[in-house]
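Contents: one structure, followed by commentary.
All protein chains but one are shown at their positions in the complex.
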Amino acid sequence: MNDKSTFVELDQVSFGYGSRTILRNISLRIPRGKLVAIMGGSGCGKTTILRLIGGQIKPTSGRVMVDNQSVAALNTHQLFLLRRKMGMLFQMGALFTDQTVFENVAFQMREHTDLPEALIRNLVLMKLQAVGLRGAHHLMPSELSGGMARRVALARSIALDPELILYDEPFAGLDPISLGVIGQLVRRFNDALGATSIIVTHDITESLNIVDYLYMIAEGVVIAEGTPADIYQSTHPYLKQFVNGHADGPVPFHYPAPDYAHDLLGDGL
Amino acid sequence: MKSIADYLTLLGHQVTERLVLLGAVFHFLFSIFFMSGTCLRRPWLVVREIYFVGVFSLLIITVAGLFVGLVLGLQMYDTLERFGSGDGVGMVVALALVRELGPVLSALLFSSRAGSAITAEIGLMKATEQLTALEMMAIQPLARVIAPRFWAGVISLPLLNVIFCAVGIFGGYLVTVKLLGVDAGTFWSQMQNAVDFRQDILNGIIKSVIFALAVSLIAVFEGYSSVPTAEGVSRATTRTVVLSALVVLALDFVLTAFMFRGF
Partner (left out) sequence: MNRNMVDLWVGFFVALGLAAVVFLSLKVANQSSFRSAPSYDVHAYFTNIGGLKIHSPVKSAGVVIGRVTDIQLDTNNYQAKVSMALDNRYRFSVDSSASIITSGLLGEQYIGIEVGADDTLLADGDNIEFTSSALLLEKLIGAFGLNQVSGDKEPVDE
């Protein structure tokens, strides 16, 4: 499996909490330098995949390989070394609320490198310039709008020029303009840094615009995959429901429940 | 109908749960010790937290200490005067403050002023994924966030305790000497005769250090293990204050029994 072109690979991975299974024998292959989206409805286990790749949790069976290393087999030190090659954008930004925008972006440089202050300053301003927020470097995270906070978090996640960037719902809760901006930045960073990027999202329109490849997940298994062009042409009923946003379809509107009439007329629950 | 076996099962479950929790707390404590190297290499991390937990508690500690001293002076003078020993008021005020009230009250005030703040801050950092973000940046939250706050608490509380005692004794001096007319010389000499440095003052400081360990540990543990929601953080904050108060009072009894009764 020592494949130079594959950066992240999930091989027959299962995961569950207790009796609840979240992922069932899932296999993904993410090539180096590509921007790949993992899509699916809420609660289908997409974020779990990111956490498996980041080594925050271990699979119940199967292997997660990042840069030809099995993540679950690493000890803390090795895992931390691997994580230095990763950048992650969190759903809520996860900016350090007690530090300015500048300090947030500078954080990893100060923690992991001995760069002189002047160089750190230049690097931080370059990262902030890339997301268009150089002028906001002195603000506190509480003073930023949602879209700006997301961009600062983006600048922070690429602070050390990672080889792998993980995005957890980068488009959630943004207005169309901010959404477009983030989408463009994600694509640009992937190409400019030569990094591999994985986006976990349920925003299919934006993803289809920017990604190289998509995996569609439902109920813990991959149900479809392909390039954006493949997805558009697909006749898969689930994909059609997802792309068009129908309320009912293969994904039921109702949570599994006993017969409605029986519930209403019967003698209580 | 529940059978006796059900109740026994329930009891067993409760006991096991408490033991597991206790084990988790001590494991957490040792992890903090183990991860404290960062604090030594970068003392600024701790200094910054001392600013937040110690300096910010100064005002409440001095004001509370002053009033406790004033009230102690008034009440003790009133009671002692009935036996014609009003002159001994300095001694009683000093002993009460240095042995008991200083360490205990400063710990209680500290847990509600600083302990709750530590819990809430760590809890919110957890709820907003800041701790996970640190882990993903290959930084141990335990070393970078938890340990500095823990040590800041352990350093700050004993200092606050001695400040509390000093201010309280000054308060007692104000009310008895300046207001009630006890002779200043008698006030101080009675005090000096009765207060022993090792037996009273040093033991009081040792108490305070132990309280500081307990209160700081509870604060960081509750924050770190809080449920990462608004409700979870608020519960954790409340638990910090309540649990700290109970633990401090219980520990105080045990320590007093050992120190001053010589068991």
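Lettered A and B in written order, each chain numbered from 1.
The working rule: a residue touches a chain if its C-beta (ideal position, glycine included) is under 8 Å from a C-beta of that chain, and two chains touch if they have at least 3 such contacts.
Keep in mind the model is a prediction, meaning the values are calculated, not measured.
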Missing chain: touched chains present in the view: B
Sole contact to the chain not displayed, among B:54, B:86 or B:103: B:54
Contact with the hidden chain (one of B:39, B:122 or B:165): B:165
Residue of B:76, B:191 or B:218 in touch with the missing chain, whole complex considered: B:191
Residues from subunit B at the interface with the omitted partner, ascending: 44, 47-48, 50-51, 54-55, 58, 83, 94, 98, 156, 158-160, 162-163, 165-167, 169, 188, 191-193, 195-201, 205, 262
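One rule holds in what follows: only the chains that are shown with their structure count from here on.
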List of subunit A residues in touch with subunit B within their complex: 54, 56, 79-81, 83-84, 86, 88, 90-97, 107-108, 111-112, 166
Complex interface listing, subunit B residues touching subunit A: 124-125, 128-130, 132-133, 135-139, 144
